[in-house]
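Every protein chain of the complex appears in place save one, which is left out.
Order as written gives the chain letters A, B and C; numbering starts at 1 within each chain.
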Amino acid sequence: MRVWTVPQAAGIDSLVLQEQATPRPGPSQVLVRMRAASLNYRDLMVVGGRYARGAPLPDLVPLSDGAGEVAETGPGVTRVKPGDRVAGIFMQTWIGGDIEPEHAASSLGGAIHGVLAEYVVFSQDGLVHLPEHLSFEEGATLPCAGVTAWNALYGGRPLVVGQTVLVLGTGGVSIFALQLAHAAGARVIATSSSDGKLAQAKTLGATDGVNYRDHPEWHVQVLTLTGGRGVDHVVEIGGAGTLPQSMRAARNGGHISLIGVLAGFQAELNTAAIMGNQIRLIGITVGSREQQQEMIRAIDANGLKPVIDRSFPLENLADAFRYQESGAHFGKICVEID
Amino acid sequence: MRVWTVPQAAGIDSLVLQEQATPRPGPSQVLVRMRAASLNYRDLMVVGGRYARGAPLPDLVPLSDGAGEVAETGPGVTRVKPGDRVAGIFMQTWIGGDIEPEHAASSLGGAIHGVLAEYVVFSQDGLVHLPEHLSFEEGATLPCAGVTAWNALYGGRPLVVGQTVLVLGTGGVSIFALQLAHAAGARVIATSSSDGKLAQAKTLGATDGVNYRDHPEWHVQVLTLTGGRGVDHVVEIGGAGTLPQSMRAARNGGHISLIGVLAGFQAELNTAAIMGNQIRLIGITVGSREQQQEMIRAIDANGLKPVIDRSFPLENLADAFRYQESGAHFGKICVEID
Amino acid sequence: MRVWTVPQAAGIDSLVLQEQATPRPGPSQVLVRMRAASLNYRDLMVVGGRYARGAPLPDLVPLSDGAGEVAETGPGVTRVKPGDRVAGIFMQTWIGGDIEPEHAASSLGGAIHGVLAEYVVFSQDGLVHLPEHLSFEEGATLPCAGVTAWNALYGGRPLVVGQTVLVLGTGGVSIFALQLAHAAGARVIATSSSDGKLAQAKTLGATDGVNYRDHPEWHVQVLTLTGGRGVDHVVEIGGAGTLPQSMRAARNGGHISLIGVLAGFQAELNTAAIMGNQIRLIGITVGSREQQQEMIRAIDANGLKPVIDRSFPLENLADAFRYQESGAHFGKICVEID
Partner (left out) sequence: MRVWTVPQAAGIDSLVLQEQATPRPGPSQVLVRMRAASLNYRDLMVVGGRYARGAPLPDLVPLSDGAGEVAETGPGVTRVKPGDRVAGIFMQTWIGGDIEPEHAASSLGGAIHGVLAEYVVFSQDGLVHLPEHLSFEEGATLPCAGVTAWNALYGGRPLVVGQTVLVLGTGGVSIFALQLAHAAGARVIATSSSDGKLAQAKTLGATDGVNYRDHPEWHVQVLTLTGGRGVDHVVEIGGAGTLPQSMRAARNGGHISLIGVLAGFQAELNTAAIMGNQIRLIGITVGSREQQQEMIRAIDANGLKPVIDRSFPLENLADAFRYQESGAHFGKICVEID
């Protein structure tokens, strides 16, 4: 079978497409014929050697997010059967409940080999079924970006119908959060530097958009849109550069899910503002299988379709990564594996 | 001013429309010019002397649910101003948090005088603002039926987008629960003995309907509709007569909000079924001001309109109660106060 | 190795002590040298053919609760190492989060083979470490009775310091609940038909005891002891026969964990009482590995010791079961495996 590997973590050009023997499933294991994968910002960091979670595996197989068909099941497998359409879960041992350090040691395409191969062996506990109305490519977008958005909305104080959610930018997590929050009967305010992307966000359910290039003090617009009250939830993807404004855009007692690092790592935080506004700031790292299943039920019940910007053939992985680097996309970038 | 009273609690014909002096607001009090009220099943019990919460006040003013305009504010009032459109809250002292026995001693139209008068004095803490898109009649349906539905869905384990909700029948609470759950991105299954009412329920967002006359073992249909999994939430309005089937229709770990007593008070419960299915059974009695405000935000954000079957002039209160007794209505019955 | 089996589920005398080949651990599996086991009421039901979860395995190995030492680890095992002192978890696949039907299919000594053998192979995910201050026998009491008590106190609305807990009787779950609630700074009221057992309960931390033989209307005593308020939590072990009084002993908004069936399966429940008192009634079936770990931290931090009434040698299993049937015990009954 063909498989991509990261022999050196020296950037996109150092990726290697290899031929390897197709693995076989052991007890409680499942062999999946992968059909699609999707890219996350973290994958770019892994490939570039900037993902600091200890030394990577030799010849690491990259990418955490993939979907395919069950090809063969090992002894004792009861959760899936050959032919089932499945996706992996980001941390293979985080089944449900609170996160534990041991879970992080099982993250695909980082701590352990990932999914960018024609065949991958999973523990049966590390898989979920795909909703029927999703293609393999759509299903491949769920494990990291989708579950992160779900955890942002439901992992702390859960989103309730009628609340207002602020999503920053139009990256993968933000668009999932927008779609899920809209389906959940929330008002959604999106920010972007592009009026075109804000218009796209509105077609997906955003109630309002704020162009932060036109309004550098964008939290003022958000407060105005909420009648001065502020938003209930912020899906904070920017990190250090945006957090101070996010805290001012949140209501008294508001909830901020901190996910991203795009705008830097070091934030100058006013702790008096956190107290005075009774902010709840929660750090998010993807989520559990239970959360992935809950999200899939939400996607299923509301007929949601993940937004895919563009797909690339398996051979053209480097092009996919370069397109991701360009930042021109709206929604997810996928890789087809046939 | 004109005011209805219950001098004897001897049934609908014993109600008396009186002339009384218009009251004035004291410190922290608000005089409201009532514009509409709505009926709940509990009001029929009060009027009929079947509402066993101790001896009623002499000449009790009936009805818990009403809306109107602020006519005058007493000293120290900061939460509303003259001209504001407001509704009362069911228990005047249940502001937020958990229920306490002292709250029940402040329920309108039962423990204390109700709202069926041209002018009513409230504590400023016992009022909430109406959403702009609702009429006074629509606003008058919220305090009891609307808040009960909200508490049923959010007061125990909160409803999450993508879950499935079963609502029994098409009474006031059930229809609110249907509308709120639909707005929250849930699947909603409704039951009724009338195909016509089920059709109406579907226009309000019910995904499926089950006619329990055609299917006396209706829990089987519910299980089938959920692929054998069972529903996440039951809004259990029937009481003893329906609870055993509700428990079988619920999923492993499912949540049942027990609200109503229409089908009797004494249930023969199989405790092994509660354990084996890990049921969460929660008794509900309306809710707090905080819950009413959260519900109003949900109504506002989703443009929901309470379903009103019919309105009666103030003079025709007896006709309104008789219509309620007939059970022919779908949605709320209102009283206009001009 | 020696192993007990249940060839026929025809009662205590039908149990057979066999010699079988010692198993070996496969990938992600762990071989444990069992050192102790403990009995639960459910085991008596399994042995007597009264545990209705479908046809049992042929020659089922009984008992869910056991502790021992890791003898050997299979490939890929990271969670334990040889020599570690461990106990199993009741449902081998319920790691954390909400219960799912698939978890019940992995319960030891019921759905799958249990622990009453000299060597048992577990999935590495189905084990937890023992606290250092516990013997193997003490550790063997945790998986079913201990975790059930924990789930009763923390699986619904979590117990908070200063609340009052009512535990019914002095069986295994009730005593664990008493000890844990006392360590958590709660007031604990215990009931029993024996003044001697009530005295023992007080030495373990019960604030008060009520003899239900002397006070058949024991809920009156409980209300008096709480100044009329009622208790916050009931650990309801009796089932149908005690539930009506438990509901009257609970406070407005009180929480009842329904665990046991000792006093019968069919309860005549007054649904108006559930509503009027806003009761939260939760069915409990043991708990997850995450809950077991949380409980172990509580045991560890507070130096709690499980209460063991008596231990029997492996050969004398029938005597152990007969002693359990007698009801004379206070605390757990154990089996030594050397």
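One rule holds for everything that comes next: contacts are C-beta pairs under 8 Å (C-beta built on N, C-alpha and C of every residue); 3 or more make two chains touch, one makes a residue touch a chain.
Remember, it's a predicted structure, so these values are computed and weren't measured experimentally.
Contacts of the undrawn chain with the visible chains, over the full complex, involve A, B, C.
Only one of A:12, A:57, A:223 or A:274 touches the absent chain when the whole complex is considered: A:274. Touch with the chain that is not drawn comes from one residue among A:7, A:76, A:283 or A:313, which is A:283. Touching the missing chain, out of B:69, B:290 or B:336, is residue B:290. Interface note: of C:75, C:162 or C:196, the residue touching the hidden chain in the full complex is C:162.
Of the candidate positions C:3, C:186 or C:225, contact with the unshown chain belongs to C:186. Against the chain not shown here, chain C presents residues 154, 158-164, 180, 183-187, 294-302. Listed here are the chain B residues that touch the chain not shown: 26-29, 78-79, 93, 95-98, 102, 105, 123, 125, 288, 290. If you put the missing chain back, the residues of chain A touching it would be 98-101, 104, 156, 239-240, 243, 252-253, 258-259, 261, 264-272, 274-285.
In the analysis below, only the chains that are shown with their structure count from here on.
Centre-to-centre separation of chain A and chain C, using mean CA positions: 39 Å. Taken residue by residue, chain C touches two or more other chains at 98, whereas all remaining positions touch fewer.
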